[in-house]
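Have a look at this one.
All protein chains of the complex are present and in place, except for one that has been dropped.
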Amino acid sequence: MTVIDVVMLAVAVLGGASAILVVVSRNVVHAALYLVVALISVAGTFLLLGAEFLAWTQVLVYVGAVIVLILFGLMLTRAPLGPMPQDNDHTRLAAALSVALFGFLAVLIMQAFGDTALPLSVTPTAAIGEILYVHWAFPFMVLGFFLTVALVGAIVLARREEGEGPEPLFDAEMDSERPTPAPTDVSTTPGVTSPSQEIRT
Amino acid sequence: MQAAFPLVFAALLFCVGVFGVLSRRNAVLVLMSVELMLAAVTINLVTFGLLAADRGDVVLTGQIFALFVLAIGAAEVGVGLAIILLLYRNRATVNIDDADLMKY
Partner (left out) sequence: MISDHAWLIPALPAASALVIMLFGRRMARAGAEVGIAAIGVAFVLAVLVAVEVFTANVSAVAEVEAADTEEHALAGEQVASTGSLALTEAGEGEETAIPDGVEAFVNERAVTLTPLGDGFDIEAGIRVDGLAAMMFLLVTFVSLMVQVYSTGYMHGDPRITYFFTLLSVFTFSMLFLVIGNNLFMVLVGWELVGVCSYLLIGFWWEERDNSNAAIKAFLTTKLGDVGLMVGVVTMWAMFGTFNIGEIITAVREGVQAGGAPLDSGLLTFALIALFIGAIGKSAQFPLHTWLPDAMAGPTPVSALIHAATMVTAGVFLVARLYPVFQASQAALNVIAIIGAITLFMAGLLALVQDDVKRVLAYSTVSQLGYMVAALAFSYTAGIFHLFTHGFFKALLFLGSGSLIHAVHSNNMSDMGGLKKSMPWTFWTFLIGSLALAAIPPLAGFWSKDEVLAGALTAGGYTGNVVLILGGLGGMITAFYMTRVLYLVFAGEYRGAGHPHESPGSMKWPLVALAVPAVLIGFANLPFEQFHPTGFAAWTMFSLEYFEGHPAEFVLWLALGSTAAAVLGFVAGRALYRVAPAAERDPVLRLGLVTRVLENRYYLDHLYMGVIVRPLRDRLAVLAYWFNDRVIDRFVYLVGVGTQRIGQATYTYADQRGIDGAVNGIGVSANWSGGLLKFAQSGNVQFYAGAMFVGVFVFAVLFAAA
């Protein structure tokens, strides 16, 4: 066990534990925060594997952007911020499948790579840049186009036009303790919906 | 470092993600679980990329692909949240087992 092995083990335990907390937490905001920890430990794994650039990208994109986006999503959909059951009726079935899958994968990995040593080496960011902009230039541009399309698509989907679509249904018997959502509020002025209002509900 | 460490970690993340996708009701939580699965995949890509680099791959295929997965994951979150928002606006709920119009 070298130092790096120990660190890896620690990162794995941390990441695995927080990942499990993500999926079992009864509080959605907590789940999002555990997700941050899990993704940071993934970034740590990248660092250990020598992929510096990827690690910092992971932190920036996921921790910086995706988590904020998800929090916005939770807020905009007025998810109940307090603890409450988030699971459906098939939890046991899902757990059984997941455990079986993990056991199978673990056995498979140990059989195939049990004694393979990783040839660790640090990849300089400059090397990534050179290769990305030269060898992978075309896929990179396609990716850029793809992102643009996703951006436009997301805007088109989330935007509400005048008189478009039915008024949001509110099924009283479905979730009676919720207030009627104010759709105009949601779509046009998201900033107005302050956290205090949310908490009050 | 043994190759098994990151690989088993990735497998763990993936299976946890599968559990989350299957068991959570809240669509945003399902989306988060999907992010876990994607992270697992990127770890695998980087790990196998190292093995491939050892065998003569000079263009960092593994890391570049991981980068692409990252970007696509971000896009997926954006579009996914937009869909969830739309769902919420039309049905006043984000529980995905309520969105079952496409049934018999």
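In this document, chain identifiers A and B correspond to the written order of the chains, with residue numbering beginning at 1 in each.
Throughout what follows, contacts are C-beta pairs under 8 Å (C-beta built on N, C-alpha and C of every residue); 3 or more make two chains touch, one makes a residue touch a chain.
Quantities reported herein were computed from a predicted structural model and do not represent experimental measurements.
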Report summary line: Here the chain that is not shown touches A, B
Report summary line: Out of B:51, B:72 or B:99, only one touches the absent chain, namely B:99
Report task. Please pick, from A:6, A:68 or A:100, the residue that touches the omitted chain in the full complex. Result -> A:100
Report task. State which residues belonging to chain A touch the missing partner chain. Result -> 88, 90, 93-94, 97, 100-101, 104, 108
Requested in this report: List the residues of chain B that touch the chain left out of this view.
Outcome: 18, 21-23, 30, 96-97, 99-104
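As a convention for this text, only the chains that are shown with their structure count from here on.
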Query raised in the report: What does chain B use to touch chain A in their complex?
Result: 1-9, 11-20, 22-29, 31-33, 35-36, 39, 42-43, 46-47, 50-51, 53-54, 59-60, 63-64, 66-68, 70-79, 81-86, 88-94, 97-98
Query raised in the report: In the complex of these two chains, what residues of chain A are touching chain B?
Result: 2, 4-5, 8-9, 11-12, 15-16, 19-20, 22-23, 28, 31-32, 35, 38-39, 42, 45-46, 48-51, 53-54, 57-58, 61-62, 65-66, 69-70, 72-74, 76-79, 86-88, 90-91, 93-95, 97-99, 101-102, 105-106, 109-110, 113-121, 123, 127-128, 131-132, 135-136, 139, 143, 146-147, 150-151, 153-155, 157-158, 160, 165-166, 168-171, 174-175, 178, 180-181, 183, 186-187
